[in-house]
Each structure stands twice: as structure tokens, then as C-alpha cells.
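Only one protein chain is missing; all other protein chains are in place.
Per-chain numbering from 1; labels A and B assigned in written order.
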Amino acid sequence: MKVKAVIIGIITVAVIIYGRQPTRILDEISMPTAIGYDYAGKNKVKVTYTSTIYKPDKSMETTTLSAKDEISKETLSKIQKKSVGYVVTGKYEVIVYSKKLARHGIENYIDTLQRDPSISENLYLTVVDDEAKKILDKQYGVEDTGMYISKLIEHNTENGVLPRMNLHFFLGDYYSKVRDPFLPLLEQDGEDVNIKGVALFKGGRYVKTLRQDQLFTFRALIEKVTLGNFKVKLSSSEYASIEGIRTRHRYHVRNGKKEPEIDIDLYVKGNIREYQGKKLDERKSKKIEKKVEEKLEKQATSMIRSFQKSNIDPLGLGRQVRSRTRDFSNKKWREQYSDVKVNVRANAIITEKGVVDGE
Amino acid sequence: MKKWFRNKYNQQVQSSKKMSHTNYDQQDQSLFALINQFKQSGDFVHFYNPQSPQPFWISYFSSLIDVEILHRDILPYLNTIKLSSLEELRGALPIENIVITSDLEIIQKELFKGFVLIQFNEEDSACALVRGEIKKVRELTIAEEEYSVVGPKEGFVESLATNLNLVRKRLPVSQLLVKKMEMGKLSKTEVAVLYLEGIANEENVNTVLQRLQKLEFDQIIDSSVIAELIADNGNSVFPQLMDTERPDRVAGVLGEGKVVILVDGSPHALIGPINVVNFFSAFEDYYMNWQMASAFRVIRLFAVIFSVLVTPIYVAIVTYHYQLIPKDLMVTLVTSRRMVPLPPILEALVMELTIELLREAGARLPTKVGTTIGIVGGIVIGTAAVEAGVTSNILLIITALAALAAFTTPIYRMSSTIRLIRFPFLLFAQLWGLLGIAVAFIFLTTHLLRLTSLGRPYLEPIYPPRLGDLKDAFIRLPFSWQSKRPMFLQAESQKRFVKKQAKEKRDIDE
């Protein structure tokens, strides 16, 4: 009995002495939420960490700290020297890359995001038109900068503008041989942040931008849109805005082994919410449907053509072909990609015209 | 005092036995000596009445007998009737069971029970012993520890006879057996073991009887002493016998086939064998309809889990796992912690101890003061602690809720256990965060798996899993479904009633 007590005592002491862990007490650490990466010369990067200090009276203050180095994690240890609390990586919400850096390639700065287990998979990666530090230096509204931008993207993803993007999707596309990644492109618009469009990547390198007005078509080709918004011009004075759009797409691949040919069917359903023009009757709504189809087909075809020209595949056409082809060869597909024939057929239905009848 | 007294007497008996071959009158002298011995105690009365038709000596402990009985039922008769022998007392006094003996052992024992000793001559070896014990018993009151809103309210009191009466009148059947024994070298406590023959498992009954017989202890002051002494694992913080002050609960569990121990002088009955789930069922559950009872049982279960885990989880997350906190909650937590100089573990310990203090102070003080202390202390200390920045208000809410949740457990002993096991969890949470909580959980589960109550698994019906017993565990299904006694008890007769009749269904309009 005595021996047992002694053994238990020794084990307890040993565990307490050797098992103690450095604490990360909530109010003693500094939790950056938005990180900005700027180009700072060849192979050098300037990293800006934005964190918020919450005061006991529930007000808050945003602080930014920057450091330059070759390796992005190294900047963190430089930041530690300037920070009051221990800087932790677990609460990153948004990463902002400047366009210039993105053009040089962000491959080197992605590794740490994946390797560090405390970084969230729900993290948003973004590209900013201007300098990243500039956009992070500002405080937007009453919120923390990182949270502000992440909420901005989140809301736009849920309500119909942006296709779904986060670290998980980016990494998937980045490593995939049959898809290329894309990120939201932000710009600073006075006191606000605006989503300018989507930045398309080839691997880790920024290639080109997709403008905001093309986003709906882009999104419809990637996923099911549930709350879309689309504008058509009937004539110089007649416009119609279609809301609550639900889309569906279907890919058909023919002759996948040798020379693949892809047919894309797009099905669009929506309600008219605003109409500028004369009478909105049966004939008119048929015309609107037709116009929608035309516009979608035209946009989609030219979009895909331009993707093929730049040899990028953000739509994941390669994946569509691969999943329908046995013994698929990545290499062969890469070679074929720019010449693959893609046909888009759109099919639009107007279901409701709102609570006003006729005129 | 008593011990010394008894030792001296023993010595005397022994020495007198040694002398027995020399003095044939030894017995007589010894009773005389015994009385002289008793006379040293101030509450022993020994007097002679030469005035009555038959002069007599009378002796008793004034602290044990009812003077009313003496004056009304004994002295008037002795003073008026002419008696020629002690035997005639049986016809003369209106009291049953008059003992006439010269056995010193018996005389001493009965005197201490509150009997009156009558002799005709001071040197006589034989004497008559007449019952006259005082019955000072607290009146039946409402069961306070296990109060229920609906259903019977009366609770046990400190008298075995009254308690037996409360049980017997609920189970007026011949199968209800009461096995009595006397325990405690000094206290000489009467202990009764109750069970229903033919329903309770023989093995369980024998285990209880055996353990009680083997027991050696000087004072059995309350049933909880027995509970601790006959527990399967005396080092466990978990109660392995349930104590209740509700006669209806006792009658109920006897019907299930459990064994009950009643102790004289204790208002608590002990029930065994018991499993951990039983502790979370209030007896009131059987007085409400089954949907409500089930819902409250589930709430109680969650309350227990919540109560044990919530403060440790707070400590774990705030100390180590800041990542777990969603962004919207972060602001609230950080602002509330910002002013607090203590690390979360100390903060939590201070709060937990404060609540324990309040509870302890409230329990030790008279009810009215206690309530005031509770409210004033709770509000004043709580608010002041937050304002002074000793603790964060989130933690204040959490600990208060946890304390509240612990008290939903109907059995007081279990709710104390629950409050206690929170502390090891807290320490493990401080050591290794959530992982520490998991490790503590492993230890707790293993401990519960190892525990037995009177040799039956403590964690039943969870493990060993018995679906049949789950009908009355975390939820209570309707009575008509519970046609069988719990498998856990291995009752001699499993069936409670015929299932078919209870379940018979009528057709429409019939």
C-alpha cells in the first residue's frame, strides 16, 4: 500500500514536471486575423499582420505590424519581437496577396498554410489590386479587419456572386492536375472594400482577371447557383433584372480517349424582379428568356475560349473529362486542352414575374 | 466514560466468576454490586418504598424511562396491591412482557433500554423488569432532502419502530421480512434488514447479512456509517448504497427486489444493490406521466454532464485551445477576460471554491439565515468579483450554472460526489487541455467500470449493456411496459404483473 502511494506520487510529480505545456491564454496572445503579403524584391516578401486589441469597455483597436523576409514564417518571429502578446496563427481569417506578388507566384507562401495544423481550412485567400498593407492598415466599420473581409466574402458566396473559395478548395485546385485555382480579387474603394472580380491562377501564379459582370456565368459553370442575379438588355431602353436564379449544369464529354469534345448544358430558372420597358406579357417574357440564353452562351463561350488561350482551366474541364474517361492521361490532356472544342447550350425559364401583373 | 464503565463491570464479572466456587451467594451480591455501580451515575434512581402493602425496591435510569408510565402504570398498582411473589406482577401491572430474571447480562441490557427494575429485597438475586422506556421521537415531517412536489411527502424519522411502521403499512404482505441485529460495541444500535422473500435475490440478501455480521465497530451512529463500512470499495467517492429518507421509495425498491437496511436513530434507509443510473432518478418520476418524467431525467443527465465538464472545458479552451472559439464569440470572451489578472485555472478554482463556501455556509446556518447568505453572498460576491476584476463574468455564469446543475441530482450524496469530481477534471484540463479532460474521463470511466454495489456492476445498464433495464434508466417508459423487474437485481421472480392484461387493446367502439 505504501509502495503504491509512493509510485503514484512519483508518477504525478514526473507528469507535472515533464508534461507542462506553454499556455496560450486567450487574453495574453495576439491573434492576427488578416495577413497581407507584399512583393519586396526578388524572393523577398513583406508580411503584414493585422490583429485587434479588445478593450474591456468592448471597444477595439486594430494594429498592424509588418516584417520582411524570405520565408514567411520567419516574418512571424520578427513580428514576435514587436508584439506585446505571443502571436499565434490559429485565428487567421483572411490572407491578402498583392497582385504584384501573385504575378510572381505565391507557391512559396502556401506551404506554411497547409503545414501549420493550427491554421483553419475555412481561411479565405484573396488577391488585392493594390498593395496588401494599404488595405489592411485601414479599419472598416466597427469590426476587426480580418473579420470584415471574411464576412464580406462569406456573404457574397452565400448570396450569389462568388463561387465557393477557401483554403481547402484552393489547395485542391492548386495540387490538381486537371484544374487551376482562382481567388477573389479585392480592391479598396474609398472607405470600403469591393469585390472586383476573380483572379485566375496557373498553379501559384496569377494570370488574369475575370470581371465582375462575368462572375454569374463563371459560377453557373462551376456549381449550382441558388440565389443568382442577372441583368439582360432587350433594347436600348428595355432592361430586365432576373433574381432568385437557380441554375444547374450538365457536362457531356464525347470521344474522351482521343479528341475530347465537351458539351455543356446550362439550365437557368428565375423570377423577374425589375423591368424597364413597356408591357411585360407572355411574348416579352419569352423574349427575355431567349435573350438570357443568348447572353449566357455568348459569355460562356468567349470565357472558355480565353481560358484556353491562356492555358488555364479554372472550370475543371479536365476533371469532367477525367471522370468520364478510363485510362485518362494528364499529360495528353494538357497538350490537347487549348484546342478542345467546347459547346455551351443555355436553357432559361422565367417562372414568376413578381406581384404586379402585366404593365 | 461509558467505555470505562463497561470495562470496570467486565472486570467485576470476571473476578466474581473466579470467586464463584467460594461464595454460593455470589449472584445476589453481584446484582447488588451492579446496582451500587450504577448508583455512581447521577441519573440512576434507586429507592425503597416501605409504606406499600408489599415493600419494594425500585431502580431505573431516569434519563431512559417515561415518568408518565411509572406514575400511571407502575407505582399505583405496586402501592395498592398485596403481592406475594414477583410472578404476580404479571397479573397486577397493565404492562406486557414483564421479565423476571436473575441473569445479570439481561438485567443490565434491559435497564439500558429503559426498563424499570423491581425487587422486594435489596439483596434478592431475582428481579422483575417492567418496560417503561420513553419514546421521544421527532414527529413525522416532510422529507426535506428529497422533497417532491407531487406524491407523498412524509419522511423517515430517527426511530426504527416508526420507520418500520412507515414501510410495513405500504407493504402489508407476509413476504416482507425484517431481520434484526444489534451492532456497535458501544452504541448497541438496532439494525434491521428488510427484503421481500421470493422476490429479492437470495445472494444479495446474504451478502448484506454477511457483511453486517462481519462488521466490527464501536459506534453506529447513523446509517451512513454502515454505508461506508459495507461498501464494496471504501476508497471510492461514489456512494455504493443509496440513502433515502422517503418511505415510498423504500417500498418501491423493495418491490423491485432490492434490499433495504434501516438503522435505529437514523432517518435514512440504505438501499442496495444500486447502479449509477438510479441516483439520477427522483422518485417523483414515478408520479408524473412518463413523457414528462423521461424529459426531466434527460435534462438531469445533461445537467450532470454539464456540471462536471463545463468549467474544465472553459479552462482548457481559454488556456490552450483559442482556435476553438468562433470569431463572433471571441470578442465577448476576450473583453471579459481582459481585466482579469489570474490565469483561467486559478480564476476557476476561486469561483468554484466561493460557490462551495456559500453552499457550506448555507448548510451550516439555520434555514432563514442560510437562504439570505446564499442570495446576498451570491449576488454581492459575484458582482463584486467581476467588478474588481478577479474573475470574468462569463466564468461567473458558467460556475453558477454548473453549481445549479449539480443540485438537480435527487440524491444529496451523489450531488456532492459530482461537485467533487469536477476538481480532478479541472486540474487535468489545466495540464493538457481537452486531452487532459479525455484522460480524466478515461480514469473516471474505468473507475466506474470497476465499481460494484453488493457485487453487482455499478455501471449497469450501460455496461454490461442490458436493453431491458434501459426502460427505466435514462428515460422512464410507461408502467405497462415495465412488466419485469430490473434484470440488474436478478430477482427470484422476474414478473411484476401479467403483461398481456396490461397491454390488452380494445377495438374501436367496443
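Here is the rule we use: a contact is a pair of C-beta atoms (placed from the backbone, for glycine too) under 8 Å apart; a residue touches a chain by one contact, two chains touch by 3 or more.
Keep this in mind: contacts and distances are computed from a predicted model.
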Checklist entry - Quick one: the chain not pictured, UniProt calls it what, "Carbohydrate ABC transporter permease", "ABC-2 type transport system ATP-binding protein", "Spore gernimation protein" or "histidine kinase"? => result "Spore gernimation protein"
Checklist entry - Which chains here would be touched by the one that got left out? => result A, B
Next on the checklist: Going by the contact rule already stated, which one of B:215, B:361, B:435 or B:477 would touch the omitted chain in the full complex?
Outcome noted: B:435
Item to check | Among A:205, A:319 or A:345, the residue in touch with the chain that has been omitted | outcome: A:319
Item to check | Options A:21, A:276 or A:310, residue touching the unrepresented chain | outcome: A:21
Item to check | Residues of chain A in contact with the chain not shown | outcome: 11, 14-15, 18-19, 21-22, 90, 114, 117, 120-122, 164, 168-169, 171-177, 179, 319-320, 323-328
Checklist entry - In the whole complex, what residues of chain B lie against the chain that is missing from view? => result 320-321, 323-329, 432-435, 437-439, 441-443, 445-447, 449-450, 459, 462-465
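In this text, only the chains that are shown with their structure count from here on.
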Checklist entry - How many angstrom between the C-alpha centroids of chain B and chain A? => result 66
Checklist entry - Can you name the residues of chain A that touch chain B in the complex? => result 15-16, 19-21, 23-27, 29, 31, 33, 54-58, 60, 88, 90-91, 93, 118, 120, 147, 150
Checklist entry - Across the complex, what residues on chain B touch chain A? => result 317-323, 325, 327, 330-331, 333-335, 337-340, 343-344, 431-433
